[in-house]
Structure formats: C-alpha cells, structure tokens
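Please read the structure below before turning to the comments.
Just one protein chain is left out here, and the rest sit where they should.
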C-alpha cells in the first residue's frame, strides 16, 4: 500500500507491505530497518536502522500527534484512495463553492438522501458514491436549496458528472 | 453495611453508609473524614482526617493489594453475608473433606447441576442455594462419585441439612 | 523550636519546603485549592487542608482560611514560599498576631522594602547607587524636565504604581519629553490609579545581578554569592546562573558588601535577595530587595552546599546562622532553567492540558524541583511554572553541557514547555560564551528557533514512520513492553470473574 504522510509542511511518500508478519516501510526507494515497541500508554520506542527514538504517539481527530525530541509533529496519513483523488485533481471537488455537485471519481450511486426542494446546510450528507471499494459520502458544498437531483440509487456515473444542483442562500436573496 | 477488613493478621470492623452521595466509613465508633481520589492507573490519594496518604491499590483475586509507605498490605473485605456465615460457625461447611455436602445457611435450592452416579472433581459446582438475596454456589468438597442427591430445585432447606452425598476417590478404591 | 510548618503555597516551592521539613523531622502541612487536590505537594505533605476553590483569591490568598488551616492542624509556623502572600506585610502581621511563627523577615521589613521609594532611599543611604533620577516619582512636568537634563538623554519614563511595561516611554531628545510624559502619566493613571512616574536614566544592555543574603535574629548577616538572571522574557527570569559570567571580581565584592550593608540597615532577618542592574561598563545600580526565598535559590544551594530552606526555618526558630561568612566557599558553577508551561517559540504563550507523560532527567550534578506528575492537569489558574531544572558542574562549560544533556532527557508530553527553548539557549554561541544581557531573547530568539528547527526534516520523517507503524500495529501485532493493565480493567475483569463464580 502507498501512503503519503503530511507532516511539518512536508509530504513524505511511503510504501508499506507486510512480510512474514512484519511491516516493511519503503521510504524514497529505501527500506530502513524498523522496530516499534510500546512502552506505556502513549510511549513508544522506534528503532530506525538502529537509531533510537523515544516517541509519544497519540491518535487525534486529524491523524496523529507525535512527540519526538521535545518537538510535536502532527502527522496525517493519506491512503491510496486519497492520493488517487488528489492525483485526479478532483480532491474536494464536491466541496467547491459552486452549486454544482459533481462526481469526484467514477462510481456507483448507492443512496440519495435529498430530493428537489429540500433545504440543505453546508456539509450535509447528500448521497453515497461507491468507488474503489469504499463508500464515499458526498456532502453539500454550501447551504441552500436543492434545485435538481440528476441521479438515483443504482446509477453508475463517470467522474465529473453533475449529481445534484444547489442554489445557495446568497443566490436566493 | 458492615464490613470486616482482614489485613496484616488483623480484623478491622468497618461500618459503611452513603450520605448525600459520599461514602461515610465508621471505624470503631469513630468516623474519620475521608477523601479518596484517583491519580493514575493504580495510584490514589487518600486523606484521613487531613492525614495524607499516597496509595497504590490493585484489586487481586483475594481482595486488594494496597501499597502504602513502601509497605504492601493484602486487604480482604468480608461483607455482611460472609460475616454472618462465619458467626454461624458454618463458614466453608460445604468445603469440608467429608462426603456430606450440607447447607451452610438456610435457603432455597434454585438449581442442581449433578445427579446420582455423576463423577465430580473437587470444586465442581453442585447446586445453587439462594439465601440472603445472594446466589451461593455450592461446590464439591472432594473428588468422587455422587451417591445421593437429597434435594431438588425449589426445595427450602434449613442450615446443616445434608444436600448431596459424595463418595471420595479414596473410598472408591 | 518549630514543631509543625504550614506551607502557604502550592506546586514546586511547596514540595521544596516539604523536603527540608522532612529532613528536619518537622511535619509539614499543605494547603490546596479544589483544583489542586491531586497535586504532588498534597500527596507529599503529612497533612493537607483544602482552603477554597480554584481561584487564588478564594484560596491561596485567603488569609483567614489559611490561618484556620494552621489552627486545625496545630501548625506553629507558616512558610509562605514565593509569590502569593510571601511579601505581604499584612499577612505576616496576622500570622504573628495569632501566635504563629512567620518564616520570613519581620512585617516592618516587608513594609519598608515593599515600598519602592523607601527601599531606594534605604539603599542609597547604605551607599548603593540607584538609577539616576529614580529616587522619587513625580507627576510634575517641570520636575521631570529637571531630572531629565540632570541625568542626560536618552531617559526612560516609568509608572511608579506598577510594572509590565504600562506607562513606559523612552525619550531620546528634550523636545519629545512633554508629549511622552503626558501620555505615560495618563496611562499610569488609568492602569494603576496613580499618575506619578519615574524619570530615569536608561541603562544600556543591562544585566540583572542579585546577591543572596541571609541574616539571623542575633545580628549576623552573610552573603552567599551572586546570581546572574539576565535571561528574561516579559521581565521575568527564565535562566539563571552562578557565578555571573559577566561581572568582574571587583564588582562582585562591591555588590556583596552593599547587599550586607542594606540588610544590616533594615535589620533584615532570614533569606533575602538584593537585586542590581549592571550596565555594559560594569556600572551598577540598586533595583529592589526580594524579601523572601527566590525561585532561583537552588543554584546558590548547589555551589555553597547550604540548604537555604532549612536555614530559614532555623533562623525563624531563633537559632543563630549555622554558617559564617568564612564557611561560604562557592564551588563550581550552577545553572537553573525554569520549566514553564509555555511555548518558548510562540511568544511564551501559556499552555494548559494534561501531562500524559513525564520523564525526569537525573544523574550526576542534576537537580529537579517540580510539582507535577503524570496525569496532572495544568490549569490556567496559577503561575505557569512546572518546575526548575538545575545543574552543577566543576566549570561553566561543564555545567552548560550538563544542562543540555538533562534538557534532552526531559520528557513532558501533554503541554508545551520551555524545555526546547532552554535547550536551544544551551546550544547557542552567545550563551555558551557567557555573553548576554537582558536583551538576549530580543536579540536572538530567531536564531534560537532556527536551531530548534534544524533537524525537522529528519525528525518529521521519523514521526511519519512512527505513525505508519502505529497504524499497522493494530493489524499485525505490536511488541508490548508496557506490561501494565489499568486497575480499572483488572477490576472489571475481576467483577466478571466473581459474577461467574458466585
């Protein structure tokens, strides 16, 4: 699996595989010898090619808070799906500020939560688009009124296809 | 509720009641002001009339392991039932080495797990005797063969009544 | 003799005092606010009494509650620590009036030295230079003009009623004086309800140097060397050392003699500190007297070997000083880093939260005085000091390296602390050479932060690897060297077992 780690304004590309029960991480074409053990509730020892690091790792809402050498790093791991979306340039396409909600990736519509005429708030769940074996919840990019629903459950859509139209509050004034 | 605490070869009598959500413990006709707060996983602060004690309390199979001032005390709390049984002189009556299993207290037989002819191991559950609002599991005092079952579920028995007879392995040879 | 001491304080200084009490076999009583029930000073004391809710005004500053706690526990002496009521003459008097021993200078001394004007006059009469212009405050522009032309520009205008930079103005030329004076006066009026200001000579690249003195009730006064306290943020010390790497031996002697004269002039009793400003040319000026134990007293203890808290208690009991001036032979070099719950690289903003991990440094020459523990919540109610890390070395370079090592060992997770800032200072060329004034942080904060961020590239990679393995650990299996189960979960398991077996 390919991860991307976002940490301290950097993007670090990581490849992860498991060999005979042990995780192998590849970092820019190089696989350091890794050994992580748990010490106490939050405290871990990580050896990277024998280099000893005493870490504190706390999962947080957005990823991980990692304390190392009196420094705190916030690490966000992005998995293949996220990376693919980002590559397609469609990341957060459904969260733009226009009233057009488009499919960020090709997929199957499995459910639709709104109908024409509904009022929606920004972030409300509109529909579920199944793609890459994941259910992706598509949310409202702005508050307003649903003016059109272009799809139904069971529809297969191509990326970029308009799914739902919303007229924003500003427009409604 | 009256407790008895067994600790360091002593028996300490304690009366416990809860007043407006706070536990009040009486100790030999005297109620010290008590305040227990949790500090970490095992560590507690106990103020006894303002005297400060930093304790470690770990529940164990037989009671509690309490570390205080570099000393470890094993504390066993006996509740009213246990104390009553002890007073009646019948404590562990069901666990003697004879083949007679007798009722340690008056009660209602709610279930019987064995039948005549069954082989049982020492400590096996034989029946449940409900008494003083508690279900008391009566266990086999020795390994052997059940030769007689004198009671059935629903029977009310007096204390000292024989419930089940077991012929020990020694006797079987 | 004192039989039981109540410590009218909290945190690291309460812990510090408890330790000396215990070594003297004197029981120690802690007081605590409701927010501090689980604090180390409560856990370590022989007795602990709650004196009110979290807010200091309702607890640690509540004189009648504190006196009631002393009565309840039969304490016969009160140690005020530093801060809170330590320099409060009214409190000291109240303590004495109910028949308790006050471990500190007399209420009269507290009152005399607590007033800037009378303190400066006393110092001047004892032969100590004061900052030119700084003897008495004024609200009159003509008087201000006269002082300014006498001491020479640039001058500093400073509110008489308080500190913290309010009502402060730098004036470089005579024609700027009047507008600056007016503005400073009105700021001072609204901030402190006192429109008087000092018109003082500006001291360039000042050093903050202080002399520790000790006096008993029998007229004996000694000095225990100086402390250099020039590394400050917001006019508050953060790193101190002794001896000063800056002052000459001659200045050291002169300051020491003046400190003794001042202490003698006010019939001082107990531990006290005479503070001076020293300019870049080694000219010095009396600043004020701290009529209590200083935060930074441990470095003096480390080089002299004397327990200053134990000595305070002995002196308050009426005993003569246990050492003479000749016994005081400072040895080696000591440094203190104050560990505040503040982010040194974010404007020293206070940080609150729960300490989820605490790894304390130790080993040769390392002393840690703190009042925290794992699981403790750092609340916003009190001073953000968590503790003080002090080291001793044969030489200054050894002490600096030892402090760096100890700071590297120090693990505090859950709140931001000044540990990274202090570590950067220990690795900074200017501090290593011992060349710094109170302008140090202003001048070098950028360099310090750059040093601190230097290995971000490598460490952020390690952090990413750690998070990745942490994630996979819950799929495969992580070697667990923690071996600890919560009492709670034991309890739950036990309960389950008991239910089964009954």
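In this document, chain identifiers A, B and C correspond to the written order of the chains, with residue numbering beginning at 1 in each.
Everything that follows uses one rule, which is that contacts are C-beta pairs under 8 Å (C-beta built on N, C-alpha and C of every residue); 3 or more make two chains touch, one makes a residue touch a chain.
Keep in mind that what you see is a predicted model, and the values were worked out from it rather than measured.
Chemist: Give the residue, chosen from C:176, C:194, C:398 or C:449, that touches the chain omitted from the document.
Modeler: For the chain that is not drawn, the touching residue is C:398.
Chemist: So one chain is hidden, and I want to know which residue out of A:45, A:72 or A:165 touches that hidden chain in the complete assembly.
Modeler: A:45
Chemist: Of the residues C:85, C:376 or C:441, which one touches the chain left out of the display?
Modeler: Missing-chain contact among the listed residues: C:376.
Chemist: On chain A, where is the contact patch with the chain that was removed from view?
Modeler: Contacting residues on chain A, toward the hidden partner: 35, 37, 39-42, 45, 47, 50-52, 54, 57-61, 134-137.
Chemist: For chain C, enumerate the residues touching the unshown chain of the complex.
Modeler: Considering the whole complex, chain C reaches the absent chain at 15-16, 19-20, 22-25, 37-38, 44, 298, 301-302, 305-307, 331-332, 354, 356, 359-360, 362-370, 373-377, 392, 394, 398, 401-402, 404-405, 408-409, 474, 479, 481-484, 486, 491.
Chemist: What residue numbers in chain B mark contact with the hidden partner chain?
Modeler: Listed in rising order, the touching residues are 3, 5, 7-8, 10, 12, 14, 16, 18, 21-23, 25, 27, 32, 34-46, 48, 51, 53-59, 63-64, 66-73, 75, 77.
Everything that follows uses one rule, which is that only the chains that are shown with their structure count from here on.
Chemist: Could you see whether A-C or B-C has the larger number of C-beta contact pairs?
Modeler: Between A-C and B-C, the larger count of C-beta pairs in contact belongs to A-C.
Chemist: So the centre of each chain is just the mean of its C-alpha atoms; given that, what is the distance between chain B and chain C in Å?
Modeler: Once rounded, the distance between the two centres reads 56 Å.
Chemist: Between chain A and chain C, what is the gap in Å from one C-alpha centre to the other?
Modeler: 47
Chemist: Could you tell me which residues belong to chain A and also touch two or more other chains?
Modeler: none
Chemist: Provide the list of chain C residues touching at least two other chains, using ranges where the numbers run on.
Modeler: Residues 484.
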